[in-house]
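A single protein chain has been omitted; all remaining protein chains appear in their positions.
The chains carry the letters A, B, C, D and E, assigned in the order they are written, with residues numbered from 1 in each.
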Amino acid sequence: MRIRLINPNTTQSMTDAIGRCASDVAGPLTLVEAVSPSMGPASIESHYEEALAVPGILEQVALGESEGVDAYVVACFGDPGLDAARELAHGPVLGIAEAGMHAAAMLGRTFGIVTTLERTTGRARELAHRYGFGDVCVAIRACEIPVLALDDPRSDAYGRVVAECRAVLDAGADAVLLGCAGMADLCHRVSDEIGAPVVDGVSSATVFAESLVRLRLATGKRGEYAPPPVKAMTGLMAGFERAWADA
Amino acid sequence: MRIRLINPNTTQSMTDAIGRCASDVAGPLTLVEAVSPSMGPASIESHYEEALAVPGILEQVALGESEGVDAYVVACFGDPGLDAARELAHGPVLGIAEAGMHAAAMLGRTFGIVTTLERTTGRARELAHRYGFGDVCVAIRACEIPVLALDDPRSDAYGRVVAECRAVLDAGADAVLLGCAGMADLCHRVSDEIGAPVVDGVSSATVFAESLVRLRLATGKRGEYAPPPVKAMTGLMAGFERAWADA
Amino acid sequence: MRIRLINPNTTQSMTDAIGRCASDVAGPLTLVEAVSPSMGPASIESHYEEALAVPGILEQVALGESEGVDAYVVACFGDPGLDAARELAHGPVLGIAEAGMHAAAMLGRTFGIVTTLERTTGRARELAHRYGFGDVCVAIRACEIPVLALDDPRSDAYGRVVAECRAVLDAGADAVLLGCAGMADLCHRVSDEIGAPVVDGVSSATVFAESLVRLRLATGKRGEYAPPPVKAMTGLMAGFERAWADA
Amino acid sequence: MRIRLINPNTTQSMTDAIGRCASDVAGPLTLVEAVSPSMGPASIESHYEEALAVPGILEQVALGESEGVDAYVVACFGDPGLDAARELAHGPVLGIAEAGMHAAAMLGRTFGIVTTLERTTGRARELAHRYGFGDVCVAIRACEIPVLALDDPRSDAYGRVVAECRAVLDAGADAVLLGCAGMADLCHRVSDEIGAPVVDGVSSATVFAESLVRLRLATGKRGEYAPPPVKAMTGLMAGFERAWADA
Amino acid sequence: MRIRLINPNTTQSMTDAIGRCASDVAGPLTLVEAVSPSMGPASIESHYEEALAVPGILEQVALGESEGVDAYVVACFGDPGLDAARELAHGPVLGIAEAGMHAAAMLGRTFGIVTTLERTTGRARELAHRYGFGDVCVAIRACEIPVLALDDPRSDAYGRVVAECRAVLDAGADAVLLGCAGMADLCHRVSDEIGAPVVDGVSSATVFAESLVRLRLATGKRGEYAPPPVKAMTGLMAGFERAWADA
Partner (left out) sequence: MRIRLINPNTTQSMTDAIGRCASDVAGPLTLVEAVSPSMGPASIESHYEEALAVPGILEQVALGESEGVDAYVVACFGDPGLDAARELAHGPVLGIAEAGMHAAAMLGRTFGIVTTLERTTGRARELAHRYGFGDVCVAIRACEIPVLALDDPRSDAYGRVVAECRAVLDAGADAVLLGCAGMADLCHRVSDEIGAPVVDGVSSATVFAESLVRLRLATGKRGEYAPPPVKAMTGLMAGFERAWADA
């Protein structure tokens, strides 16, 4: 089984890191391919960057379809391009916010989210509503560390994430979801520190994508998620449009 | 990894059948133990039977805790006793309605449910709301075949389930969830017939329970789901109460 | 008119106390029978205990049906077994959380709840949603006194309940609902102290049950709440199952 | 105990009829005073008429306060002036839509409403949301008979109400609520015909108002429902404004 | 184009002030007529006063219909009589809470409200739900200054409104809506002070009413908002009832 893990930004060290997290939880017969698109922002912390990451995500899905990939994970907590990717792919596609919320919801009655910058909390709230967890998600807090500073020792990401996780528990959450792919490697350590379940979306999406393939389940394609019509496409998207149409 | 699959009713043939479905999807290193409780109803089609199935479910969880079970699946679509089981168990506990709804929600924007008797649709609706899928679940329909008649050829369960699945698709669902453990073995055949994803809760709960264990996640135990206080318990529950307290 | 007030735990002093509260508000032609089941926990502060209280509740309803009882009150704030009891009974059945929430909602735009232990607030929130009061109920707070310590003078239950009631008012509630049958006798004294309406579920359920009988109203029995099918039942429930089937 | 039952329209025969229905269910020590205001529309079937009925309702509450009335019922299914009446009155005030919805909600999981004209269904839906029953109320249907024609034999009100009640049951309701005070006397007959509980708001509000008084409960007056400030009032309301200020 | 701006209270200085605010934003070809009714309260801070303001509002709409007015604005933040006014008028009718909420919602994901007295926040919350902004409106705060003291320099309305607006921003709002017509002239100054958009409902309703007329849009009149039936009306409303029927 091949799962393509798409890091929607172009920072290769982050692609490598989440690839390791995903491979650690995948089953013995599952190959996780962590990839970055050829175009897009270095990190994603705004709607603008999220929007501009989408063509690169779709490029990777189009390529994956031509190579026989079984399932996809979109590894940015805003779940950019998820609906479009579902139209393109034959197999299941999961976003890490989506998968992480499903996992967190299975651990009790409520969960909370700790994300990077305050400005991203609106999108997290919107996604919680979209997936059904508007009431289940009782708190969304930001540690105010930019994505690319998370692994900079000077940012004290660990300490600040732990502090916000505790605030989330105080708000009544049974579990905490980390709201950024860049926090994936903090997951177990933070969980041990706070004595409560801490969920990472990257690894959750990986095992759930593998689960759906084992269950022989994929996106329903009779309505909204049917393949998009073939149509004239002007300008810079034309390249991977062709790649996908050939798939 | 040991997953205990609890059939909350006392019909052994059904326990065997769902055990096979679960084992088919479990990973190579996972042992699925399908069990029935020592007490309870022959099948569950009312709130009354659901309520009286709960002591037997808790008996099995208490036994499992004394035996080192890693995760539990409660295999009745009303998810009876789920909150209580989460208090008793150290590892994750999933209901098949819960797991099936999570799986179905990952396959598009909407899903619908096909269940046995009309009288069970209220509980299905309640669970959809509880888990966050009140708006995502766009239709709940009954085929009006009792649980224990599902595998009786004279009931034409297959034909009637197919008909109701098609009605669910017509209502705008991207995927269909089968609303009874006794329908588990119909899943792939119905899916092929209707050309849309059909989800079985038993196998979904099995792979998701396995997933949570691999992610090292379990029920949050700091609040609502902390172990229940040890307390005087009069009458017939006293036996397994002791078993659990000893675990 | 006979109303059976079922204390789902086995603590007789509590049964006596709530019986007095209920009789005080019942009309002159109404007989309130306060009963405890033959089996179950000494008090209910967890999902586990709530689940194991249900067989005893159903036993009492089954007995009541054979004796011509007109209506039932289930006097635990988790409303355990309510749906199952409605299937068994011909007359109306009310839970004290349900009735208390209806009463509190009639006193303004919003209400709040003061309950015993923090771990029970999740169930209270779930019931508020179930009955329609998810937005109406603006606060749920716990005084952190166990049920059986409420009438122990050393617990200062009165002072701590008053403090939490005031916090509920500060959160914008027009009325306060006491979230435990064991607080019933505090109701008027707390109301006088805080200068706001304080609702007790036991007495509310009693007068509302009486009201429904006078209105000649009972549970609708054409669908979800029709009598449960007669079916093989193994083990310890067999006794009262027969009692009910004979009724 | 004195309960003032306010018919917000000026049709005396309707006041008499609902007075009889209310007295039939009130307890032996309760006096029900059915009154009409001195001003207002002959019947209420629009927002315009509902708005113009409010001054008359408030006049009756102001008079009642000066006479020591214990509780009030506003007997129009749009619950006109309810919030304002709660500000004026010391005791509880119930609308018949409000009380009827509470009663209907106690009889199962869902209810539906049968009202007079289609144009009134929007207000009924709004009130269901306001009181928390937006999801509980699964159908609202109109028989298209004007209020004052309900007791005209040529309108076949009985037959058309029965037909709409059956449609409501088919939509999955456990109980039916009659959406007009003018239907109060049809209640038991329709219930017998359709074999399901049928709720009349007038009698429901009467017994619930009596219940609240017995529970010593009234509107919370610390916030939104505190007595309105005394203030200059120009023109035609000045008369009963003085009556209320003197009370 | 003629827009009638109805101040529902009888304080002429307030009518003049909001008339200036509305004229400032209206297009060059639009005439804004600011009027007060002949009857009603001096200001509106309770449900009681709101209810008694409605006949005067309807009087003004009835007069406006006889004079060829194109659209109406009801300039009290409780939006009194809005549904009834829509039945009477041929053209669009907007409340200032309604219009202000629509405007505020267009400026980001969330907004908050700063109103006069705490007792009015319940109605503001109710209207936010009614118009769809229950989740969008993240905070409602009161400055505790009565309407008629807003322009009294001793009340420091400006300072207290600014303080509450900042509290609303801290609660996560992208924009602030002023919850009283009497605050209209503070709008731009407060916005400059806090560095965030501040919305005034009076001017918003004026430009939106003008917009709807330009779009040739008006209230849908086929159902709920059809003209009310002509009917006997007793007492003090009879006067303007005739005025409207003649229109």
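The working rule: contacts are C-beta pairs under 8 Å (C-beta built on N, C-alpha and C of every residue); 3 or more make two chains touch, one makes a residue touch a chain.
Since the structure is predicted, the reported quantities are computational estimates derived from the model, not experimental observations.
S.K.: Sort through E:9, E:43, E:120 or E:219 and give me the one touching the missing partner chain.
M.R.: E:219
S.K.: Which of these touches the unseen chain: A:129, A:160 or A:216?
M.R.: Of the candidates A:129, A:160 or A:216, A:129 is in touch with the missing chain.
S.K.: Looking beyond the chains shown, say which of E:38, E:155 or E:211 touches the absent one.
M.R.: Checking each option in E:38, E:155 or E:211, the one touching the absent chain turns out to be E:211.
S.K.: For the chain that got dropped from the picture, name the residues of chain E it touches.
M.R.: 25, 27-29, 86, 92, 94, 98-99, 102-103, 105-109, 131-136, 169, 172-175, 188, 191, 195-197, 199-200, 203-204, 207-208, 210-212, 214-220, 222-225
S.K.: Just the residue numbers, please: which parts of chain A touch the chain that's not shown?
M.R.: The list for chain A reads 10, 38-43, 45-52, 54-56, 58, 81, 83-84, 86-88, 118-123, 126, 129-130, 146, 223-226, 228-229, 231-237, 241.
Note that only the chains that are shown with their structure count from here on.
S.K.: Please work out the Cα centroid separation of chain B and chain E, and write it as a whole number of Å.
M.R.: Averaging C-alpha atoms per chain gives centres 53 Å apart.
S.K.: If you average the CA atoms of chain B and of chain D, how many Å lie between those two points?
M.R.: Result: the chain centres lie 44 Å from each other.
S.K.: Provide the list of chain C residues touching at least two other chains, using ranges where the numbers run on.
M.R.: 86, 109, 121-122, 126, 129, 134-135, 172, 223-225
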